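Read through the structure below, which is laid out as structure tokens, and then see the notes.
In this view, the complex is presented without one of its protein chains, the others remaining in place.
In order of appearance the chains are A and B, and numbering begins at 1 in each one.
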Amino acid sequence: MSETTTTAPASTTPRPPSRISRTFHILGLLRESPVGMFGAALILFWVAMAILAPLLPLYDPLEPLAPFQPMGAAAPDGGTFWLGTDHKGRDILSRVIWGSQRVLIWATLSTVVAYLVGMLMGSMAGYLGGWWDEIISFLSNVLLSFPVMILFVIIITLLGASGLNIVIAVTFASAPGIMRIVRGLILDLRTRDYVFAAQTRGESAWYIMLVELLPNARGPLIVDACLRLGYTVVAIATLGFLGLGLPPPEPDWGLMIKEAVPLGSFAGHAMVVPAVALSSLILGFNMLADGLREISLRD
Amino acid sequence: MLILTLRRLASMLLIMLVVSFLLFALFETDKLDVAGKVLGPYSSEEQREIWLEKNGYNEPFLKRYVVWVGNALRGDFGQSIQLKVPVSEVLGQRLANTGILALCLFLLMIPISLTMGIFAGMKEGSFRDRAISVTSVVTTSIPEFASATLLSAIFVFSLGWLPGTSSMSGGFDWKQLVLPVAVLLLYDLGYVARMTRASMAEVMTSQYIRTAILKGIPYRRVILKHALRNALIAPFTVIMLQLNWLLSGVIVVEVFFAYKGFGSLLYDAAVFGDIYVIEACTLVAVFVAVFSQFISDIGYTMLNPRIRF
Partner (left out) sequence: MSDQTPVLECKGLSISYYTRAGEIPAVVDFDLTVYPGETIGLVGESGCGKSTVAMAIMQHLGTNGGITGGEILFKGRDMTKMSDDELRKLRGSEIAMIYQEPFASLNPSMRCGEQLMEVPLFHEDITEKEARERARQILIDVKLPDPDRVMNAYPHQLSGGQQQRVVIAMGLLSNPSLLLLDEPTTALDVTVEAGIVKLIADISEKFNTAQIYISHNLGLILETCDRVFVMYSGEVVEEGTIDSLFTWPRHPYTHGLFGCIPLPTADKNAAPLRPIKGQLPLPHERPSGCYFHPRCNHAVAGRCDQQHVPMAHVTGSAEDHRVRCVRWQEIDHTAEAPGGEAKPAIEPGEKVLEVDRMKKYYEVHDRSLKAILSGQTTKYVKANESLNFTAHRGETVAIVGESGCGKSTFAKVLMGLETGTDGAIKVGDVDLSELGVRDRSAEQISALQMVFQNPFDTLNPSHSVGSQIARVIRRFTDENDEDKIRERVFELLDIVKLPRDFYYRRPRQLSGGQKQRVGIARAFAGNPAMVIADEPVSALDVSVAAAVTELLTDIQRENKTTLLFISHDLSVVRYLSDSIVVMYLGWIMERGTTDQIFNPPYNPYTEALLSAVPIADPEVEKREIVLEGNLPSVMNPPKGCPFSTRCPRRIGEICDNEPPPEQEAAPGHVITCHIPLEELREVEPVIHVPSPEERQSTSGAPRPSPDPAAAS
């Protein structure tokens, strides 16, 4: 923040500052957005659950123990079903926690792949322009004209339901949007003087895209990535709910709801728990994105 | 303006052409598979060959495509494999049902979300803004099927006020419409309100609003005359693009509540492998999406004097 320039003796050789202070600086900024902090806390909670799942004292998420137990019921082995059991008698707490691991892994993987594709296409369309731009933009428009869920349904119908196919479907659905954002940012950034300076140094197009342009687009892209992770979680869960997602019996939030809804009248908790879990994770992503955006607008 | 309209129309047609070709190529390149879907898994090889010959499938691929497009343009999408009736017949009725849903949604969503967004954006950072912003981020964060679950848990299973399914098997019933509309509304409301708020907040910090205030005209007029006109340009586009989102949203909601609309038709077709219905639904959906994009582009140009020419 400080712009004061203490005139250090010119002859001494300074040392580079540590990176840690910079990271702390950003975290410190987030502290000023209660919304962002709350979002970050929700995400951290689920990430911690996902990582710690194998270590926690949980029942086997696949093992039928006692069906339709309410919340807090005693388990046959003397333990407690804190969140009850589902129609097959599996522990809901365990399934929700293992489910978080599954959804987070696939959502992150899909978003990363979609981002790689989208950033590549966006940079090329934005920086190279001309025919590259025409073709890439047209292809994106074609894909964007499909309502997202219809695109998912078609791709999964054609390819079948599997983790890899979800990654492919998410990439097809998200990459055009990412491409548009990146393209817009690049079009704005490419008129800056430092890009001009790099061009007059005779730098290659790839150097300019990767070193001069993309690092400066990171602010809006981080916000967008956060939102998009949320969307992808929704998409994966929705596919699970429609029976088009990751195959059973592994615990999946969407599938859990699908299975519990017909029995909702006498085992409501079996559908409410995963719905709340899912909503809280997405809320986390949306709130973190809001907080980050607020902070980035302030400086 | 005319040129812009024509250009947009041309690009719209091009997109429809590419999409239809993609669809046709994806679903109907493998002829034997098509025959298998139509005749069922237990049909013999010969039966399939005969069926293909009879239905003109042995013509060259491009010729088949042209015939298919020609038929589609006349509203003939073939016979539904699952329902054994012409696709256009079911589709028309299902679209009308979804239309009712969409109409109710938009009638409620537009006034409420715009009001919320404008009130929040008028004074950025105020308590009112914070309250509205947090409410809208929470409602948009709940996926449709999760809010459907939660609303059902409360209103169907606990309170027993509303029916849990909306199949309308006993004729049209307003009560059955409440939950599907509420679920869609909950998500969309927050989304549009947030967009409106952002647009309004940006306008309120602009220099021309400062000019208007420092001209000494009443605050009401500053808001109504100077701010709203500029602040509503962006939400208009957003609302038009909600049609695209709605076509996704209805799949989940209609499946959840067993509502006999466009979304559940597409879903059933996808699960059954009813390719003609899938093709028809997708074409219609893409057309609606592209057309709403077209309207939103043209509308944006009309609303924004800066780019009108």
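As a convention for this text, a contact is a pair of C-beta atoms (placed from the backbone, for glycine too) under 8 Å apart; a residue touches a chain by one contact, two chains touch by 3 or more.
Here the structure is a predicted model, which is why all the values come from computation and not from measurement.
Participant: Hey, which of A:Pro54, A:Gly78, A:Gly130 or A:Gly202 is the one touching the hidden chain?
Facilitator: With A:Pro54, A:Gly78, A:Gly130 or A:Gly202 as choices, the missing chain is touched by A:Gly202.
Participant: In the complete complex, which positions of chain A touch the hidden chain?
Facilitator: Spelled out for chain A, the touching residues are 1-8, 10-17, 32, 192-194, 196-197, 199-204, 211-212, 215-216, 218.
Participant: Touching residues of chain B against the unshown chain: what are they?
Facilitator: Contacting residues on chain B, toward the hidden partner: 2-3, 125, 206-208, 210-219, 221, 225-226, 229-230, 303-306, 309.
FYI, only the chains that are shown with their structure count from here on.
Participant: Starting from the mean Cα coordinates of chain A and chain B, work out the distance between those two points in Å.
Facilitator: 24
Participant: Residues of chain A touching chain B in their complex?
Facilitator: Per the touch definition, chain A meets chain B at residues 35, 138, 141-142, 145-150, 153-154, 156-158, 230, 234, 237-238, 241-244, 254, 257, 261, 264-265, 268, 271-272, 275-276, 278-279, 282-283, 285-287, 290.
Participant: Help me check something: in the complex, which residues belonging to chain B touch chain A?
Facilitator: The touching residues are 11, 14-15, 18-19, 22, 26-27, 133-134, 137-138, 140-147, 149-150, 152-153, 156-158, 164, 244-249, 251-252, 255-256, 266-267, 270-271, 273, 278, 281-282, 285-286, 289-290, 293.
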